[in-house]
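And now, chain A:
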Amino acid sequence: MRDAGADNMNDRIAAACDELRRQIDARVSSYFSSCVHCGLCAEACHFHVETDDPRYTPIYKLEPMRKLWRQEHTLLGRLGAVLGRSSGLSERDFADWEELVYDSCNLCGRCSMVCPLGIDITYMLRKQREAFNLSGYVPDGMQKALERTLDTGSPMGVTLKTLKATLAHIEKATGLTIPIDREGAEYMTLFSSMEVVNFPEYIESIARIFDAAALSWTISSEAFEATNAGIQVGSRDGAKEIVSRAVDAAEKLGVKYLISPECGHAYTAIRWEGPNLIGRRYKFEVVHILELLDQLHREGRLKFSGSSDTPMTLHDPCQIVRRGGVVEPPRNLLHKVASGFVESTDHAAMNWCCGGGGGVSANERAEALRLKVFGRKKKQFEELGVDTVVTACANCRIVLEEGLEHYEMETQVIGLTELVAEYLEQ
Partner candidate 1 sequence: MARMKFYCDAERCIECNGCVTACKNENEVPWGVNRRRVVTIKDGVPGERSLSVACMHCSDAPCAAVCPVDCFYTTDDGVVLHDKDICIGCGYCFYACPFGAPQFPADGAFATRGKMDKCTFCAGGPEADNSAEEFRKYGSNRLAEGKLPLCAEMCSTKALLAGDADVLSEIYRKRIVNRAGRVLQRGVPYQNATLRSPSGLKGKASSLE
Partner candidate 2 sequence: MIGDFIDGPLWYFSAAVFLLGVIWRLIAILRIGVTVDLSVARSSGAGGALRTLFSRSLPRRPVLTRGKLQFVAGYMFHLGLFALLFLAQPHVEFISRRITGFGWTTLPHWGFMLVSEAAFAGLLLLLLYRLMHPVTRLISRAGDYAASLLVFLVMLSGCLALARAYEPLRLLHLLLAELLLIYFPFSTLMHAFTFAVSRGYTGAGMARKGVNA
């Protein structure tokens, strides 16, 4: 969000530079000190691999931050600045790099896994977005999504009314009661708007699973939205606001656990970044739905009957698996309910991103590029020769579906929770 008084462009750039300066911590400084510009990160990035465009080299996307770091944290850089050989960051830098920072990065973290110097590029890009947000060089689509979330509670404009209508529909179909605002419940669950609008099957599935497992759960009418556009745009204030809503609601209801749904950034936001954004630990624990399902199954509260023998593979959502750490639960579940499950090449922590993460799917102008780099997923699926893909992120799911449609592929995409619900022992 822009400050009211910072309409002046120079002020905005100065504020952005200040922010960037603040973002440079010991980690960032050690990363830039270590980088030898070997270019290996490019070989891990689907944007480079699919386009062969050298500008999509991950570390190159951090050039503004590196420039500032060099000027203020290295002797030669400071010397250059004193001698007037180099100037600070200009508006031009922000304008030039907006596309590289927002359109061509999913914050998927694949580059961070391969850097021989151990540089976490994603960590820095996430920080750089904070400065870009202040400079005003942010894609409209993403900015609007954030504003809508802050105004209406959902990036897609889903209101409580919409949710209630969906829930009523589900209650009717399943004959179950979905508890809302039940104080003292053990678990509170969040949804992503995408699920409410596009994949109500997910809500129906968890209702049935939780019923089967006799789980004490509830939904808060005050905060049911899990997605956090603030994290994607790089708006600390926005992200904090969105996280606080969920935290406040959960603490008000006194739940022990907060369930993060099948949504990538939602998990990162509430599980890993949330406490840092609000500046304190929660009074509850955050669990991912897949972790919970795996745990319920292990505890014997969840039993399966039969399994699908359709050959299928898992698309690991970056923020849940690689950047979230939920690596084994989806696999444990799949081995129970899908006998035809096969791992694709480059799976788990090295999976290729769908191309829509990091807010790219909300960025209309990046659509052509996103579809182009989806070619990587296409090749991955074709190599494996599997027609069904399971995933656990609503955003991945919609991006996969769009990409498959674009390339006229017959591959089906299904949600893991739904698959689990299907083989639930009644």
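Candidate entries met the following condition: all candidates are chains of the complex that A comes from, given by their letters.
Heads up, the rule we're going with is that contacts are C-beta pairs under 8 Å (C-beta built on N, C-alpha and C of every residue); 3 or more make two chains touch, one makes a residue touch a chain; residues count from 1.
Since the structure is predicted, the reported quantities are computational estimates derived from the model, not experimental observations.
Every option in 1 or 2 belongs to this complex, yet chain A touches just one of them, candidate 2. Every residue of chain A that touches candidate 2 in the complex is listed here, in rising order: 24-27, 29-31, 33-40, 42-44, 48-49, 52, 54-55, 57, 59-60, 73-76, 112-120, 123, 271-276, 279-281, 285-286, 321-327, 345-346, 349-350.
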